[in-house]
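First the structure, then my questions, so here it is.
The complex appears here minus one protein chain, its other protein chains still in place.
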Amino acid sequence: MTELSADTDMKQPSQPWTTQVAVSLLGRTSARIGLSWIGLLVIIATFSPFLASSHPLYLVVDGQASSPLLQHMTALDWVWLSGLPMILVIALLPIPLWKKFLSVLIGLALTAMIAYTLVSPPALVIYEQYRELEATGKVETIIRAPIPYSAKDYLRDYADTGIESPLLTSEQRLHWMGTDENGADVASRMIHASRIALGIGFIATGIALVIGTIIGGLMGYFSGIVDIIGMRLVEIFEAIPTLFLLLSFVAFFGRSIYMMMVIIGITAWSGYARYVRAEFLKLRQQDFVQAAVACGLPLRSILFRHMLPNGLAPLLVATSFGVASAILAEATLSFLGLGLIDDPSWGQLLNQAVQSSTFNWWLAVFPGGAIFLTVFSYNLLGESLRDAVDPQTNRSKRA
Amino acid sequence: MLNYLIRRTLLMIPTLLGITLVVFIVMAAAPGGITAQSLVDGMELEPESRRALEEYYNKLYGLDQPAPVQYLRWLNNISPIGFEREPDGTLGTFSLWKGADLGISFRYGRPVMDLLAERLPITLLLNLISIPLIYTIAISIGVQAARQRGGRFDVASNIFLLGLWSVPSMLAGVLFIGFFASEQYWRWFPTGGLMQRETVDQTFLPLFANGSDLLIAVACVVTVTVLLIAAATSAPKIARQCGGFVIGALLGYAMAWDLGGQWLGGLHVLLATSLGLLISLLASMQHPGFRIALAGAIGLGGGLTLSRYLGVEVMQGGYLLDRLWHLVLPIIALSYGGLAFLAKLTRSSLLENLAADYARTARAKGVDEETVLWRHVFRNSLLPLITVSATLLPSLLAGSVIVESIFSIDGMGKLAVEAVQTRDRELVLSVTLISGLLTLFGYLLADIAYAVVDPRVSYD
Partner (left out) sequence: MKLLEVESLITELGETDNWLRAVNGISLTVNAGETYCLVGESGSGKSVTALSIMGLLPADRFRHPDGRVWLHEPGGEALELLSANGEQLRSVRGRRIGMIFQEPMTSLNPVLTIGEQLDEVLRIHQPDLNAEARRERILTALEEVLISDPANRILEYPHRLSGGQRQRVMIAMALICEPALLIADEPTTALDVTVQAEILKLMRELQARYGMGMLFITHDFGVVAQIADTVGVMRHGELVESGKTFDVLSNPQHAYTRSLIAALPERLPRSPRPPASAQTLLSVDNLSVYFPIRQGLMRRVVDQFHAVDEVSLQVNAGEVLALVGESGCGKTTLGRALLRLQAATTGSIHLEGQDITHLSRAEMRPLRRRMQVVFQDPGSSLNPRLPIHTSLIEPMRVHGIGEDDNARTRRAVRFLERVEMPADSLWRYPHEFSGGQRQRLAIARALVLEPRFILCDEITSALDVSVQAGILRLLRELVDEDGIGMLFITHNMGVVDYLADRMAVMHKARLVETGCTAAVMADPQNLHTKTLLEAVPRLNESFLQTRSGRAPTEPEASCQ
């Protein structure tokens, strides 16, 4: 258009890039599907003690009312419960994105500290007591969770504990997804395992992201000797068969969920480092970065205000796929028998499907299906992010 | 170019050292570390026997020495140039012809080299068969999707491929074994291993009862296959869909009948309809290549079944067929993930190049679309595929770990898992070394391939 003077032909009111991406994302069908499943998982994970527990929510025995469920909630349960509304509230506040992240982290840390000092559920848990009480008829009112079994309730009060297929005949023992080899209810275990899946997915990827961004950013900006050393590190961690490293870590360091999060994070950072390095190398040549240097802006500002926000695009996409692969990694480890022992995990349930001589299809289909749906959702999200992030890409570039 | 190769090979060494160092540090830093105690812990022995055993191990493997020394000793052992080792464990003279010695596995008590020599070929067999398979199928699907951009095949295959990529390989493996290889459901495939013991002594090719049987079998297969292929290529779409539905329904019914033995039940209807729809959908695809492949596969199976009904008997399955039969499921489980990823990559790369300037120039010269695709665009689209292939080999190796565990195949992946579980220092380090070497080698091959395909790239 001709512009013999500076005309003020503006388009719609401005939105920062992150808002644009978010809006564009929510308009895509595949992103919506992915986000709905993930949202569902988050809700299930947050409310899992209320969804599946042997402890009744409300129990009246001999005129005395109590809520065993609330009594037995652990500190972690409270952190999850308060975490969700906290994140939602912070997300809606009109403060810059990085402040939101920071406040979420601080908020969670504070809640965790408070919870761990204040909350102390009884150490000894007897799941069978409620069923015994019911059998004796002393119970006046009882409100149970929709799935009245806890994850670790091995149903020892029943004589025959073993693997049962779903939908048994007896009303008292309705197992929607059957039981596992120890007798615990599969549906309950799956619900509680969603926490581990989500938690490992986010935290492990978060760790990998932080390490990768720092190393990649340093490599990309400073080049020279930093770049050479950094590239060797990246190559080493790329060339190590990830699974081997994971196996070694777990086998030698034992199995705790925090250990697994850290380990999965440590093995995954090299991919992010490569992306950040490539973006920084490109950005260094961009005019506005050169102009910032020419203005004499401090290094801190150049890195964090000018370069990093512009390099985020491929990182976002990679993160989504990265969460999927972190969840897969945990499932694989559990499947190979190297995961958590007592805590429920989808991979571990899958493992049990082939252990015995018979093929117990419900142990393969349901947990496997959950893993598949979760990984699929993150992949869908990643694909949609790829399109949303780069509006100039014409459709032909979509894979 | 030679300079480049030498430089890359030399650069591999520090990376390999780094890899083994990381793994060694993990082992040494673990609670219990690498000491003789951790080896004898599980056993029930009296104190003296225990001590004697510990001393024996210490002597043999040098486990009483501090971790850095152990690592250096191991380095010395594996390098072809270094100090020789005396039988009692002390260091001998320096020699240039020592040869690499990977040590002796704690668990198996055998030299690691032997173990690797047994297991490595098997893993390589699985992977090397997978790679060309992945590439051919992925490229065909990708090309077809790019040709009909936005069409039904494109959109459907896109979602399907993304879903396929998301299926965890252990789930696939478990489902395969559970449904297709177990006693409870269809016993089409063996439950594990790579071969049945008897076949070692058998002939390579199948042995028929007599010559005429062989002829009948071949005739059946050829006839059925040719008929189906002819129908697949020339019949109109509606006829193909109906025919496909019928074949699928029959197949589904046979599968259900095989399970339950009843005449009709819910399962029968379910399987019959779903398989019928699936095959009719496949039969209605536009591209004749896919239909021919499908018809060929069905023809092969149908022909063999027909020949069996005609009384043809196979005396011995033969080595080749047995191996193939055992390999089908593991290879499918191993390759479907890479296939999905590559197909999507092919499609996007092709689409990007079809819209490029040089493609427009070619069209301006009067070149037709097919030639633009195959002569101009295809080779340029291969470049990202080659870059990706560098990471394909390591991911296949990792996938082998799971697949071998599920299908009880004695390959390197399974060996690795066992080694780690038993804290077998020599084995873990050697397996890490070999995988690292294979991975780096894969990267180097990919770079060379890149230089071959793209004349703009030259390594000087």
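A few remarks follow.
Chains: A and B, in written order; residue numbering restarts at 1 for each.
Just so it is clear, contacts are C-beta pairs under 8 Å (C-beta built on N, C-alpha and C of every residue); 3 or more make two chains touch, one makes a residue touch a chain.
Because the structure is predicted, anything quoted here is derived from the model rather than measured.
Looking at A:Ser36, A:Ser256, A:Gln290 or A:Gln355, the residue that reaches the missing chain in the full complex is A:Gln290.
By the touch definition given at the top, subunit B reaches the unshown chain through residues 3, 6-7, 150, 355-358, 360-368, 375-376, 379-380, 453-456, 460. One chain of the complex is left out; on subunit A, the residues touching it are 1-6, 8-11, 13-17, 286-288, 290-298, 301, 305-306, 309-310.
Note that in this section only the chains that are shown with their structure count from here on.
Put simply, the C-alpha centre of subunit A and that of subunit B have 29 angstrom between them.
Subunit A contributes residues 232-233, 235-245, 247-249, 251-254, 324, 328, 331-332, 335-336, 338, 347, 350, 353-354, 358-359, 361, 364-365, 368, 371-372, 375-376, 379-380, 383, 394, 396-399 to its touches with subunit B in the complex.
Within the complex formed with subunit A, the subunit B residues making contact are 14-15, 18-19, 22-23, 26-27, 29-32, 149, 158, 162-163, 165-168, 170-171, 174-175, 177-179, 182-185, 344-345, 347-348, 351-352, 354-355, 394, 397-398, 401-402, 405-406, 416-417, 420-421, 423, 428, 431-432, 435-436, 439-440, 443.
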